[in-house]
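One protein chain is absent from this view; the other protein chains keep their places.
Note that the chains are named A, B and C in the order they appear, and that numbering of residues resets to 1 at the start of each chain.
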Amino acid sequence: MNIRTEPITINLGPQHPSTHGVFRLRVTLDGEVIVDVEPIFGYLHRGTEKLAEERSYTQIVTLTDRMDYVSSMLNNQAYVIAVEKLAGLDVPDRGKFLRVIAGELQRIVSHLVATGFFLQDLGAFGTPLMYCFREREKILELFEMLCGARVTVSYMRPGGVFQDAPDDFWPSFRAILDSLPYFMDEIERLLEENEILLIRTKGIGILTPQSAIDNATSGPVLRASGIPWDLRKSNPYDVYGDLNFDIPIGTNGDSYDRFLVRILEIRESLRILEQCWTLIPSGPVRSKVPYFFRPPVGDCYASIESSKGELGFYLVSDGGISPYRCKVRSPSLINLTPLREMLLGWKIADLMVIFGSLDVNMGEVDR
Amino acid sequence: MPYGIGILKGMMVTMANFLRKPSTVQYPETRLKQHPRFRGEDFVWYEERCTGCASCAKYCPLGIIKIVTSGSGSQISEGEKYKLETFDIELARCMFCGLCVEACPYDALHLGSGFERARERKSDLVIPLEELRSSPKRPSTWFRPQLEKKNHNPFEGQTITWSDVARPAIQDPDYEDMGKRWVDDR
Amino acid sequence: MESNNIFNFLKDFFNFLPPSLSWLNYIISGFILTFAVANVLLITTALFTYMERRVLARFQSRLGPNRVGPFGILQPFADILKLITKEDIRPTAADRFIFFLAPIVLVVPVFLLLAVIPFGKNMYIVNLNIGALFIVAVTTIAALAIFLGGWGSGNRFALLGASRAVAMLISYEVPMILALVGVVMLSGSMSLVDIVEAQRLPFILLQPIGFFVFFLAATAEMNRPPFDLLEAESELVAGFHTEYSGTKFALLYLAEFAEAVVFAGIFATLFFRGWQNPFVPQDWFQFFPSIIWFFLKMIFFLFIFIWIRATLPRLRIDQVMSFAWKVLFPLSLINLILTALLVTIWPEPSTIELWLMVIINLAVGLLCLVLFTRFLEHNRIKPTQSVFLATKQGGQ
Partner (left out) sequence: MTIALKASDVAKALRGFFTDGILRDNLDELWIDSNYLFDLCKLLKENNEFYLNYLVAITGVDYIDRFQLIYHLKSLQHNHSLVIKTELIGRDSPSISSVMNIWPAADLQEREIWDLMGIHFAGHPNLKRIMTWEGFEGHPLRRDHLGG
């Protein structure tokens, strides 16, 4: 006799403990196995693109660092590069170097947060998260020195950065450059060969290279599936052209590779910061740009490699002080396209692992 | 390598951290070090410098600065000062981005250095004119390179009077600038 | 074998009663003894919750609770007070009686376990001659209570949590019992008091595989990481006690931590020579009185529980089950056969033969480890090979 089992539908609701921000997933379960998944967004939609149409170009900077609230420097950098390409502004070298230093520090912070919460979803009760947050605090203190705020930094302006780094910035920056590699060794010793972590993440949620490209995923998700594509290498902006660093590439595109790619990327960012420490020239940090400046009529698209993937801004200017249209290509939203395909057939405990390894930030998805 | 070696290595790392000093501090008793550029929430405002031009109100993305000025009979003449009736900053909606401080042409408005201004009611979160006048003058050095040159640090209680808070009046042009004949090539 | 001297001491104290009321003497002294020991467990559990939060915080380089009372020592009592004053909600979909019964059925077995554990030199409530069997019988009630709670609260998440719990607890009973049998064979009797006296050498040396299996099975029994599927907050919100609040939740919370304290006591008696000084034979000078040794060992085991909780992530339900049947069960069988062999060869082992048994046991343990690693190694590539650095860029 066959026992009639009917699947139950549960809501991993917007206030679930382990969704990163407010993300709702309507999951149909047959026992433990996931049968159907339907993501529901929009809980954090603040209408950034509509707001941007009523703000001047400099005021939008404060809007951008509230999009992906874990990597606000990179959002600023993406927006500011797009505006400079639109208006044809040139940026002094020291400004470019300061932007790259701030961007790479923010990438380290974002990857630390991603790894910490990934382990938290796996059940390691807070210890790796606390270690990552302890290191994040040191970098946030650097941001406070640099621009006065820790998270919503709005440090960059069209034409460069708004103010040069204070004198006591450089010694503590040097201290972090020396202390972080030891911490990375410690985190790798804690996590990389941990058998339970291997069982829980190896071979779970595999994204094939072909479907990674078809679904236009970007950032660590794309690189973990074996495609060596990094905008800092393929389309260098600011000073990445004359810095040498590597890109970590995964082989089988599972959750473990995405986790490991982020850890190795932190080490690469440290290499970049080390080179910036030696190469940074002195001089002005910002070219002369009036507050309410009017870029020429036209449109342009520019994108950078943010910690989540390719973050791009498409700006249309009609000659006024505020853009006619400001579209944001958000990597987290597009990285979620293969979510359904990656989740089907796995157990509910794996759902958290796969979703955690995608490292999606709801502020950027819903904008 | 035996099977459980990864877990043992992890245990050794946690034990190593167990023996280290905790990295958190007891907040009200001991405080973390803050930096002069910290964007505090109690605004510092110099009445002597402020001409009531309200470019800060115009430039604030959220439009939360309310300035009402009136022709003050005797003082009003071309380019002089308006008489300020109200200068309210609604801290409840402020996001401390500092764009108003950036826009102030006369260095009258500065960000403060405190962050512990919590009130029971939202209406108490509006900074009226009198409070701006009477609040201690410890500006943060955000977007004020001249304060940084004086290595002014608001957290050591140094106050600054209105006269030496401003940018040097004349940007003395260097020789390369002098060479240019037309002003707009400079 | 002197009988239980605390009980005798209390009985003599109440001798002034007239002989016709001598039965009352038994009841009062018995009641006082059990009441005292039960309260000792309550206080120890409260202190254990405090210790857990402080030590866990130190593992995570934070401070932990230090506001309530000096160094935060009154924090657990503040927690209990808070939980009791919280409103006790019962969902309408819940089955009234079962929902009410579950916390009680969960707490009672934990206190029952105390009856058998000898705290110090002939300090125990009762010297049951089937002590080990009693422990096993009482811990199975916990599995039933968890399912009662999960099913009774009528909530989908709780149901999922409860069905997981029953499957896990039942399948971890088997290796736990087999590991216990090894200890019983070595000491010749099931009563815990005799087991402690029979341990000329701590049984952890004589039974390394047995200790490993018993330790992991007991961690699963107590729902502590890495097997804490029950309240896997990242998946099922809060597992079977989602719907409980107020005093009922306080009882569940108490039961979970009390079970950890009691199991620490059981580890100490079974494998670490209970209340004797573990490093020195019985008749030499013991530095501390016997009860201090017992509590020291308990705190040592509690520290290890917290240390594991701070480091290890959680296993998935099917991995937990396959670990029980594919790894712990065969290991406990090997341990059983090995102990049976050794006991038949040397029924009355002298000290040299004892050390010989220790060496044989350790050798077999290492052999199992190597075999198990080779069995797992061929289907798992080395972790660091999976990601390498590429300087060139481009795409497929």
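By definition in this document, a residue touches a chain if its C-beta (ideal position, glycine included) is under 8 Å from a C-beta of that chain, and two chains touch if they have at least 3 such contacts.
In this text the structure is predicted, and so the values were computed from the model without any measurement.
Among the residues A:R26, A:R271 or A:R329, only A:R329 touches the chain that is left out of the figure. Listed for subunit A, the residues touching the missing chain in the whole complex are 41-42, 45, 47, 49-50, 211, 213-216, 227, 229, 234-236, 299, 301, 303, 310, 312, 314, 316, 324-325, 327, 329, 333-334, 336-338, 366-367.
We take it that only the chains that are shown with their structure count from here on.
Comparing the chain pairs A-C and A-B, the larger number of C-beta pairs in contact belongs to A-C. Between subunit B and subunit C the centroid-to-centroid distance comes to 57 Å (mean Cα coordinates, whole Å).
Averaged C-alpha coordinates give centres for subunit A and subunit B that are 28 Å from one another.
Among the residues of subunit A, those touching two or more other chains are numbered 127, 131, 134, 190, 192-194, 196-198. Counting partner chains per residue, subunit B has residues 3-4, 7, 10, 13-14, 17, 23 touching two or more of them.
Within the complex, the subunit C residues that touch subunit A are 56, 59-62, 156-157, 160, 225-226, 228, 232-237, 309-319, 380, 383-396.
Across the interface of their complex, subunit C is touched by residues 8, 10, 16-18, 32, 119-127, 130-131, 134, 190, 192-194, 196-200, 202, 209-210, 213, 224, 227-230, 233-234, 244, 246-252, 256-257, 260-261, 264, 268, 347-352 of subunit A.
Within the complex, the subunit B residues that touch subunit A are 3-7, 9-10, 12-14, 16-17, 23, 32, 34-39, 59, 61, 95-99, 102-103, 111, 140-143, 145, 148.
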